[in-house]
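The complex appears here without one of its protein chains, the remainder shown in place.
Note that the chains are named A and B in the order they appear, and that numbering of residues resets to 1 at the start of each chain.
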Amino acid sequence: MAFRILRTRALLGFCLALLASLTMADLAFALLYGISKGLGSSLGGFEGGVVILQGGAKSVHTSRVPLSIAESLRRIPGVEAQAVTLSPTTLYGRPLTVRGVMDMGEYAGGMVEGEAPKGSGPWILLGEEASRSLGLRVGSIIALGSPSTPRTVLLRVSGIYRLGDMRDYEAAVPLGVGAELSGLPWGMASAIRVEGMAREELEKLVKTQYSLTIAHETMRGYITILDPLNVQVATLSAEKPGPKTIQLPFGYYTIIYRDSYISANLTSLMLMGDTSINLSQPGNLQRLRVEAGEDQRPILRGGDGKLIPGVWTEGSWLFEAPIGLYTLEVGGREHLIPLMGETTFNPKAIGGELGRAEIRVQWQDGSEVKDYLISIWRPDGTLVASSRSPGTHTFIELPPGEYEAEVSKPPYLARARFKIPGDGVNIVLPAVSNPGRITPSLYQQLRALSPIEASSATITSLLGVTTTSLTAVTALLTILSAISVITIHRGLMRSAEDNIEVLRALGAGRRQLLRMVWAKILGLDLAFGLASANLASLIQRQLLPVSILGYGIQPSPFQTTIYSMILATASWLISTRHRGEEWEG
Amino acid sequence: MIFSITFLVPLLPLLVRGAPFIGDSWVHMGLARGVLASGRYGLASYNERWPLVNFLLVFLSSLTGFSELQASWTVPLLVGLSALPLYALCRRLGLPRASALVPALFVSLNPLYAYVTFSGAVMKETSAFYLAVLLLHLASMGKYPSVGWMISMAVVGFGLVLGHHYASLVAFLSLWAYAAYGLFGWLRGENPPPKAILYAASAFTVPFSLWNWLNYLTLGAFFPIFEASDILLLLAVFTLSWFTLLADRGIISRRAPWLASSAFIISVLGLRGGLYIMAQPVEPITVWEARNYAVAAVFSLAGLSAGLDRGPLRAWAASTVSMVLFAPLWGQTMPGFTLLIKALHYYGILLAVGAGFTASWILRRRGGWLIVAATLIFMAYASSTGTILALNGLGAYGREEVELLRGISFSPGIKLYGDTRAAYLLPYTSNITASGLKPLRMLDEGSIMLLFRPNWEQGFLMGYDWVAREAIAPEDQLMGRGRVYDSAHLRIIT
Partner (left out) sequence: MSLTASILSIASRGELKVGFMILTISLFTGLVVAVEAMAQSYARESAALREISRMAEVKVDTSPMGGAVRVYASTLDLEGRTLMILASEDPGSLINLEGARVEGGLPGDGELLVGLGLRTLAGEGVLKIMGLPLRVSGYISSPAHLASSIITTPETLRKIGLEATTLYYAKAPAGAEGVPMAEAPSSSSLVGAVTGEALSTLSILGHILTAMLAVTCAVQGYNSSQEGRRAFRVYSSLGASRRMMACSLIILSLTLSLAGVTLGYALGLAGSAIISSTLSLALGLPYVKPLAGVELLRWLGTSYALSSTALSIGLLKGYRVDGV
């Protein structure tokens, strides 16, 4: 009946036009929704938590945040902090975002091919979507260019992962490689994602400079403060009396006493507010036992030439002196003695058949260490030998056995075990050779943002123009498509005016018309709404794969269907209501 | 009395300050003086290519023997006199006598922007303004054209083309809008074919296109920021505006001129809402200012739909609303702001006529005259602040400044610095060109800087952007510098 009233041909036209318009409207909505969702979460992996960015940075890609903040935050119970670098670059002219990550655990758990190597190195993991669009397999060697510096990095594709979010459109590299690509100086990252702390609290924490007041007794040497990356942030003279106050940003600090070639760890603290500490005297007298004959009368001299008297007791000579570096004359030879704690020295330990060992000392970045003190200890804690070394390689001749080498380059200390005979030992000091100093003002620029704000800052900068263009187009598409759908509905209503007038003249009321005609139209609308949503999804997937900065736009079919049904119903309502008002008028 | 108010307002700068408003005035007076001296008119510069205002000054000066400064009173007077064709237009549109007087007052007392800054200036646009109103009035007589009508249209149209590019553009769009509405009405059988307006529009198109195209080719560098794409955008906005007023009924029709109302909001946003990125900080709008705008909006827009069934007004609405809408769409920087101000001159006419229709409706009620009078008095009060600020602002000149500068002779070759105010006035008074604006601390040895009273009280004009005084001449530097000349209105610093 309804079809006869509406006339078959008009209905056919209406169906085609409605399908076309609804599909267009759904496509526009899907794009709009997908773009806004995709753009908003294009830094996928930042969902949830808080992101620390450099204030004033136009985007995450140009932000610089001290890595030490992440290291310090991780030490707070219940708080997780991950530093990341983000470098948008191109591969074969296609955009690809490369994420430098501290901890590959999550990626390792999502591998679909290959594996995530341990440690840093020239390797890269590709997201599943990225590998598909770039056509790369595990084992490929690729070159990536830094967006801001003339550096190219060669990397091997070690694996492909699937995490189920926007990171599948990215690639992941070790943090150091990411920093290199981003042109970041050592000790910096693009952003830090934090979980377990509220945004306002975190921002206040990282932006504030706190007072650290150190009280100590007067002693020789210096007090050095290291940040969690073992960078020296402050050095105070221990010879000057009185408490000293310095301003430092939030962080986990280690306080080290150092004098000449000696250093001792005094304490560590988490600076989250104004703090005063009282350092205990590291200069208490330490005991040195020298295993020499009573007649040998060893002489111990301090760095200032002062003689320290020894006492013959219990078969060895005993000296008591504060921490420091001394010279011991015994048996016609001089030995350097680093006195850090209770020490036993046997001048006769080196004798008999000797083997040679090479000790190689370097900074974390591989560069040479010069001018340090190297001490060799037996496993029982007896000091065997000690010398100052000018260069990165030191050769030691010792009797066969197991030893421990200790390198002291204040404020850094490192140890390693080795055997003679053997291949020698490599000792890496826990710092880089020339870390850049991070100015305190950088901390005050830090901002804590919700992930969407962080994404918006990124998009505004890098893709501001793209965002405006696409959003304007899709917003207009959505509006005009919706108007088109409503117009088509009203057109159908008008086309059936005459017949419906006849029905009214025959006594049909609104309810009857609703039941006979309009309800059937509504059913048709809903069916077309469903069909057009599916058609729009199909078109979007097959014909219209949209991506922004390499991130694929993934509209939600469910959201699109809901929108389509609502649009179809709303246009039906507007048209029937309008018709009803006209008739009653 | 009403007409005396409308004549008076444009003359305020001359009456109160003794000099015309805005720097462009001096350029035209200088050109007129040059023509009078040489007897030749060149078409080299931008200000010569639309010669109406220059011709007016030259003609009056040579006829009366007055100086060009004295002759320049004519321009604001003519703007004031545009109240007469406006009154005639409103009567032709069907407004009763009392109501037809309201639009003229509204134009002068519009709180939307300081009308005196436009009407009190001696510029191309000001001299073309009365012609624009006159053309609109003539167009309204186009139903029954006569030879006299055609000659009047031709003369006024030609004058407008030579008067100002923007004014002639508004007229061009209005004529074609009117013709298109007429065509549509003819198709629907509502009116006879609009032959007269079609001919008028076509005839206007020829000189309008030719003259402006020729000037564009000659002065191309003068319009580097406008492109063909902008013209197409303007046409798009105009088409949209025209279409929204096409229907007689419905949610988008002349009965519901949403776009015209939106134009008012956009104007307020542009002037006070931070829509444009400008150097001069704009004070946030206060509740009282919002009230003033609201009163003006209601008074002018409420009755507008009643008048829009008249073809000429509908056409004027289509063109002026599109010009207002185009201004922010063109860009959100200073040139866009300039476009908005220009559009407001013509949009103001539409609002004024709308106010006339509102007044007509109110006056039919008991006590209506009281309401209308109170509204107009309130508008006078509301616009007075802006007027007073303008008369004492950086755009206004004073007789004292002019006479002081005239009395000073500068050595040839001297390097002289000053802001835009000085840059405009100096060539007229002293035949010397300023070398721009520099901070005092960067002044070259042997050069001098001119400061007028508004400079040390309010700041400097760089182009059309305001610069704080402290950026150019901080107090400490000012005190430490030598003064070649020092008076209440002028200081020359070395």
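Of note:
Simple rule for what comes next: a residue touches a chain if its C-beta (ideal position, glycine included) is under 8 Å from a C-beta of that chain, and two chains touch if they have at least 3 such contacts.
Keep in mind that this is a model prediction, so the values were computed, not measured.
The chain we do not see here touches A, B in the full complex.
Looking at A:Pro95, A:Gly196 or A:Pro557, the residue that reaches the missing chain in the full complex is A:Pro95. For the chain left out of this panel, the touching residue among A:Leu53, A:Val153 or A:Leu383 is A:Val153. Taking the complete complex into account, A:Ser367 is the one of A:Thr218, A:Gln247, A:Asn265 or A:Ser367 that touches the chain left out.
Summary of contacts with the chain left out: across A:Ser131, A:Ser263, A:Ser408 or A:Ser484, the touching residue is A:Ser484. Listed here are the subunit B residues that touch the chain not shown: 184, 187-189, 228-229, 232-233, 235-240, 243, 275, 325, 328-332. Across the interface with the omitted chain, subunit A contributes residues 7, 9-10, 12-14, 16-17, 20-21, 23-24, 27, 31, 88-95, 117-123, 140-156, 158, 176-177, 179-180, 186, 358, 360, 362, 365-367, 392, 423-424, 426, 428, 460, 462-473, 475-477, 479-481, 483-484, 487-488, 490-491, 494-495, 539, 543-544, 546-550.
Rule of thumb we're sticking to: only the chains that are shown with their structure count from here on.
Averaged Cα coordinates give subunit A a centre that lies 58 Å from the centre of subunit B.
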